[in-house]
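Only one protein chain is missing from this complex, and each of the others stays in its spot.
Every chain is named by a letter (A, B and C) in the order it is written, and numbering of its residues begins at 1.
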Amino acid sequence: MKKSRLEAFSDGVVAILITIMVLELKIPSGVTFDALLPLLPSFLTYVLSFVFLGIYWNNHHHLLHAADQVNGGILWANLHLLFWLSLIPFVTGWMGENHFASLPTALYGTVLLLAAVAYKLLSNAILRAQGANSLLAAALGRDIKGTISPILYVVAIPMAFLEHWVSYGIYVLVALMWLIPDRRIEANLKERHK
Amino acid sequence: MKKSRLEAFSDGVVAILITIMVLELKIPSGVTFDALLPLLPSFLTYVLSFVFLGIYWNNHHHLLHAADQVNGGILWANLHLLFWLSLIPFVTGWMGENHFASLPTALYGTVLLLAAVAYKLLSNAILRAQGANSLLAAALGRDIKGTISPILYVVAIPMAFLEHWVSYGIYVLVALMWLIPDRRIEANLKERHK
Amino acid sequence: MKKSRLEAFSDGVVAILITIMVLELKIPSGVTFDALLPLLPSFLTYVLSFVFLGIYWNNHHHLLHAADQVNGGILWANLHLLFWLSLIPFVTGWMGENHFASLPTALYGTVLLLAAVAYKLLSNAILRAQGANSLLAAALGRDIKGTISPILYVVAIPMAFLEHWVSYGIYVLVALMWLIPDRRIEANLKERHK
Partner (left out) sequence: MKKSRLEAFSDGVVAILITIMVLELKIPSGVTFDALLPLLPSFLTYVLSFVFLGIYWNNHHHLLHAADQVNGGILWANLHLLFWLSLIPFVTGWMGENHFASLPTALYGTVLLLAAVAYKLLSNAILRAQGANSLLAAALGRDIKGTISPILYVVAIPMAFLEHWVSYGIYVLVALMWLIPDRRIEANLKERHK
């Protein structure tokens, strides 16, 4: 019961975030291709953020599915993750409207980094509640993607002040890397249900 | 469990889209009929988009109801559909504010076309997971409406540059065609539960 | 299953409507009581619309609870109701910002009237599906409030052009009348579960 309400609340927040971002796509005043073109950076950022939020929802889904119960620590670790995700529409709008200028691009990466850290903390809180020898612990095991992503963000953030397209490229790379769902947990759960 | 969370998330996104569109209906500055009248195109577009989102919710409901399980491919096919639907408030606002000007009207049709393609891909992903000989496959069978709609959009999009009212008329026609719910799946499911 | 998804979707839409209305409460530019005071009509309208949406959610809750199943007709009757409810933030904003001017006040009543008609249609669609001799039919029986409300709206709408405070008073009266939940259905359901 408690877990389902946590899932429903998180789904609600992510569903709202993924849709209110479209409000940052300001309707152009003209009706020509020339009026539409300056929106391209905003649109590209929108797509990227949509994919990131989709990835978080997807992995959150797998992670919570593997949790047997929730406690106060997990509730707050989850809200902490939602906090950083809630800033995505803001940094998406700022980076898009300013055509990937240095500071907005660095801030975008910073929010992604802090969301990744928050996800890790949530994952650890669930692991602690399950016990170190649980199947989830075994399944998450080495968590290569979860280790590489923050490193990539830490590279991309200062890079935004040198060559911001590289930073943007790194964000796209991380997104592509995560587009593959966390099959470790899925495979493990299948084992468990046998 | 997994399926219900996918449904809940999709319902959340569609519920938000269908309601934030009203934020694009800008409150008129005056209090006379003359101040209200210029909103008529925005209102008509709002009604049309509301009906389209209602149709997608309705058919999505039937389609997922027929699915026995979800996998990673279905999750992403579903997010892909939600992505194109998420652009509906933007194109609704642009087309409505500009009184059905050519480019916004063409873009509106393009988003509808891409949403229709995404729905087809989702439907195929579910069919693949169910097996070609499943009852869903038999029920969807020829899928006449799903075949005609994209063709109509492909006609309507260039037509927007010649006679944009024809394009708008085609969109209304597609909506009316779909207002009849997908009784094939419903009838089939009834069979199955016997 | 189907019914629960209809309820969840409707809850989502009403939850969004009831909360995005606050976005129409424009943050004042000053920080004095004088800057806050012009917001009073907007605030009063906000309270009224919040109560109306609360009433609809509450009664919708009771009505759907009494329904045994949903069909295509019920789905669309429900979307039709949600459509009129979705216009409440718009008319709330227009009436509030213009301090209950005649036309916005009349339009506010018109949207309430059409929502009331849509609720009646939904209620009828559910009754048809249940059968005329069902307990719900017996419970709804005379439906005095459902009959009086539209009559009061029909009086209030033209009255807005003569004395708009009378119209506002009638809206408040209808809200107060409905604040008492539909105990008929509740009592009836209690009977049924015995």
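Quick note on the criterion: contacts are C-beta pairs under 8 Å (C-beta built on N, C-alpha and C of every residue); 3 or more make two chains touch, one makes a residue touch a chain.
Values in this document were obtained by computation on a predicted structure and should not be read as measured data.
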Shown chains touched by the chain that is not drawn here: A, C
Residue of A:28, A:54 or A:89 touching the missing chain in the full complex: A:89
Touching residue (missing chain; options C:54, C:73 or C:150): C:54
Residue among A:17, A:31, A:55 or A:113 that touches the chain left out of view: A:17
Touching residues on chain C - with respect to the absent chain: 7-8, 11-12, 14-16, 18-23, 25, 27-28, 31-33, 36, 47, 50, 54, 57-58, 61, 65, 179, 181, 183, 186
Chain A residues touching the omitted chain (full complex): 1-2, 5, 8-9, 12-13, 16-17, 20, 23-24, 72, 75-76, 79, 82-83, 86-87, 89-90, 93-94, 97-98, 101-104, 107
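Keep this in mind: only the chains that are shown with their structure count from here on.
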Chain separated most widely from chain C, comparing mean CA positions: A
Fitting chain A to chain B on CA atoms, where both chains share a sequence, rotation angle to nearest 5 degrees: 90
Whole-Å gap between the CA centroids of chain A and chain B: 26
Chain centre separation (chain A, chain C; CA means) in Å: 37
Of all residues in chain C, the ones touching two or more other chains: 12
